[in-house]
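Notes follow once the structure below has been shown.
Yeah, one chain of the complex is gone here, protein chain that is, but the others are all in their spots.
On to chain A.
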Amino acid sequence: MKVRNEQSDILIIGGGAAGCYAALTLGEEYPGLDVLLADKANIKRSGCLAAGVNALNAYITPGHTPQDYADYAKEDAAGIVREDLLLSMSEGLNEVTAKLEKLGLVIQKNPDGSYASRGWRNIKINGENIKPILAKAVQDKANVKVLNHINIVDYLVEDGRVRGAWGIDLAKEEAVIISAGAVICATGGAAGLYQPNHPGTSRHKMWYSPFNTGAGYAMGLRAGAEMTTFEMRFIALRCKGTIAPTGTIAQGVGAPQVNSRGEKYQDKYGNTTAERLWAVVKENLAGHGPCYLGTKGITLEQAAALERAYLNMAPAQTLFWRESGLNPRDYDVEIEGSEPYVVGGHTASGYWIGNDRSTTLPGLFAAGDVAGGCPQKYVTGSFVEGEIAARAAAAFARQAGKSGIDAEVQENIIKQVETFMEGSSEGNYTVESLEEAMQQAMDEYAGGIKSHYGYSESSLRIARKHIERLTKLSDKLRAADFYGLLKIFELRERLLVCKALIAHLAARQETRWHAFGEHLDYPERREEYQLFINSRLEQGEVKIIRRPLVESESKEAVG
C-alpha cells in the first residue's frame, strides 16, 4: 500500500462552514503559516450546505444584541448551555455575515440598505451557491492547500498532545499521514445513527448530511477528549417525505401548525424547538394526525415564491408539489419528525471546549457542529467558531512548530489499513447489514422514530448490548477498495458515537427536552440535573463526568 506524508503548521479537518471559514481566517490573518484543509469530498459542495441554504438563521437584527441571542438559545435548551461560548459566538455573527456578502453571497436588502429579516434573528439570502463561494475564497489563499477526497480516520497523538492526523486518499488510493503544529476539527455532527424516515430506497433522504458520520466525535473519543451533552439529540421537524425545511413555509407565509381537525395545537405544548416537534408526536399519538402547516389558500405568487425558494436548498419539495398534486395552495403541507442526530450546531452536543475553542487535548481545537456547549449556532455561528478556533490554533502552532512522523506510528497505521483489506469478509455480514442493524437497535431501544423518541434504562441496556455485538462484528469486515474502506471506517465511527450516546442518555435521569431526550423512567425535569453530562473514553469504556453549568463555580468536576 502506498503512503504519502504531508506536513503543515495547521491542519483543518473538514471543509464545511466552520472549516472553510477557519481556512479563510488563517489565509488572511496568518499568511506565514502553512495550512492544509482536508475534506472527505470536495469543498465546493461538501458538508451540510451541499444543496444550499435558504436563510441565515443566526444574525443580530437592529434593536437586538448578542446577549439577546444567547438568552434565546439558553432558554430553548432549558439552560444546558455554555453562556460564554454562546456570547462569543453571537458577538461575531454580523461581522461574518458582512464578510460573506463581500465574497458574493446574495442577501436581501430593505430600501434603506439594511438586511431584510425573516424574524428577529434571521435574514433572507440566496444561499444556493454558498459552498462554491466559500470554496473559491479558500482556494484563493496562497498559504492554504486544499486536499479533497481525503477521509481522515484518526489523530496522531503523542504524550496526550494532538500532532496531526491520518486518513485515506479516496482518489489516489493511498494512506496519507499529516503532521501539524495544531489541528482544527470541523467534521460536523453525526447522521445515520438511527433508522431514517425512509429505510428503503430513499434511506439517505434525511435532514442532515448522510456523509457526516460523526468522525470528529469518534476520533476525539478514541484520543481521550472530553465530550458534552450528546443526550441533547436533535430531531428536525420537516415536510413529510422530502424531509425539506419547514421554517420557509412557517415563517415565510405565516403558516401555523394544524392537526387533521384544523385545530391550532401549538400553544398546548410550548414553543421551543423541541416542543414544536413534540407537539406533532403528541397530536399523532392522540389520534389527531396527520399534522400540517396550514398553507391552504395562499396566493399563486406565494406558492411560486415557495417553489423557487425550495429549488435553492431542497429541490425535492418543489418536485413533490408538482408531481404528487399536493400543491400548497390546495393542500396543507404535511409535517413529520426526522430520526435523531447528534449535532452541535443545533443542540449542545460535542467537544467540551474553552472559549477559544480549544478542546481538552492540547493542540486540538473544534468548531461548528462537532463543537459542544453552543447550540443554535447554525451556519453563521459555525463561521464565527471557525474564526475563533483559527486564531487560537495559530497561536498554538507558532509556539509548537512543526513535528515529524514517527516510523513506528507510520507502520501501525499501515497495518491498521491493510488489516481491513486482507482477504474478504468472513461470514455473512456486510457493512450495510451491520449499519442497518445498528440503526434498528437505536431506533427500537434508544429512542428512535418507532418508539416516539422515548427510551428507558431497560431499553438502553439492550441497545448497549447490540452496539457492543455489532462493534465486534465490524472488526471482521473487509474492503475490496478504498471506497469500501471508507464505509467500514464510517460504520465504526457511528458505532462508537452510539456507544457514547447511549451512556449519555442513561446518565441524564430526567426529561429536560421532550423528544430530544425523552427518558420514560423519568418523564419530568429534575432540579439536580441542572448540569452538564460529559464523557471521556477510558480503556474502551465511556466514563461519565458531571460538570456544573458555570465552570467558575468550581474548577473540579461535580462527580
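Descriptive notes on the structure:
Methods note: a residue touches a chain if its C-beta (ideal position, glycine included) is under 8 Å from a C-beta of that chain, and two chains touch if they have at least 3 such contacts; residues count from 1.
As a convention for this text, contacts and distances are computed from a predicted model.
The chain not displayed here is annotated in its UniProt record as "Dissimilatory adenylylsulfate reductase beta subunit", chosen from "RsbT antagonist protein RsbS", "Dissimilatory adenylylsulfate reductase beta subunit", "NADH dehydrogenase subunit N" or "2-octaprenyl-3-methyl-6-methoxy-1,4-benzoquinol hydroxylase". From the options A:Thr187, A:Gln257, A:Thr318 or A:Ser474, the residue with contact to the chain not on display is A:Thr318. When you scan A:Ala305, A:Ala437 or A:Ala507 for touch with the missing chain, the hit is A:Ala305.
Among A:Asp34, A:Glu128, A:Glu283 or A:Glu336, only A:Glu128 touches the chain that is left out of the view.
Mapped onto chain A, the interface with the missing chain covers residues 40-42, 44-47, 50-51, 54-55, 106-108, 116, 118, 124-126, 128-129, 148-149, 170, 198, 200-206, 209-211, 241-242, 248-249, 251-253, 305-309, 311-312, 315-316, 318-320, 322-324, 326, 483, 486.
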